[in-house]
Structure formats: C-alpha cells, structure tokens
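A single protein chain has been removed from this complex, and every other one stays in its place.
Showing chain A:
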Amino acid sequence: SSKRSEGARFVRMPKADGDAKLLIQSLNKAYAATPTNLKIIDLYVFFAMVTALVQVGYMGVVGSFPFNSFLSGVLSCIGTAVLAVCLRIQVNKDNKEFKDLPPERAFADFVLCNLVLHLVIINFLG
C-alpha cells in the first residue's frame, strides 16, 4: 500500500509484497502456457492429494482402528498421484530424455502400474 509513509526504516517490506505478487503472476503466466493434457494430469494429481488429506482428517476424527484400511486408502491416493506425476514426466514434450517414448506406451505403463497398485490395495483393505 503506502510506498512513501514508512520512510527509511522498512524499505524492504513493501518491496517484498510487490515481489510476491510479481512472483505469483509470473508463475501463473508460465503455468498457463503448459499444454492442456499436462494440465489435466495436474488436476488429477491435485484431486488425489485432496482425497488423501480428507482421509487423514477423517482418521484424526474417528481414530485409526482398522489401521490397514486407513493405510491402504491413503497410500492408494498418494500412489496414484505419484504414478500420474511419472506419466506427466514421460509425456511432457519438453523432456528431452523421453522424446523417443510414444505417449501410448507411457500410458500403458501407467495403467499397468495402477492395476498392480490397486490389486494390492484391494487385498490390503480388509
């Protein structure tokens, strides 16, 4: 707000405010430039993490009695988020290491890994 009134003492603080705004703006701008398919994957990751947090909150409220159920629920969310991030890494065109990998193969690997993960989850759910 006031660039003049604080005087000589707190020269840095208003600069930090403006800096933070500038930071967030540039982050938004750079992120908006990413392709749509990557944004969809990011949305999926975000959804999985929120679900995991909801489960942790629920556990905090009712206690962790069937601990295996809690563990399998939370780890399935985190697990599928991690796998989605791996898929994003492999599909991202800016990534030079994976330019020979066809995106269909990356997706097939993603599905396979998720299958194994959820098989284990169903077994462990109890």
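Throughout what follows, a residue touches a chain if its C-beta (ideal position, glycine included) is under 8 Å from a C-beta of that chain, and two chains touch if they have at least 3 such contacts; residues count from 1.
Quick note on the criterion: contacts and distances are computed from a predicted model.
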By UniProt, of "dolichyl-diphosphooligosaccharide--protein glycotransferase", "50S ribosomal protein L21, chloroplastic", "Codanin 1" or "TRASH domain-containing protein", the chain left out is "dolichyl-diphosphooligosaccharide--protein glycotransferase"
Considering the whole complex rather than only what is displayed, give the residues of chain A touching the chain that is not shown. 19-20, 22-23, 26-27, 30-31, 67-68, 71-72, 75, 78-79, 82-83, 85-87, 89-90, 94-95, 97-98, 106, 109-110, 112-113, 116-117, 120-121, 123-124
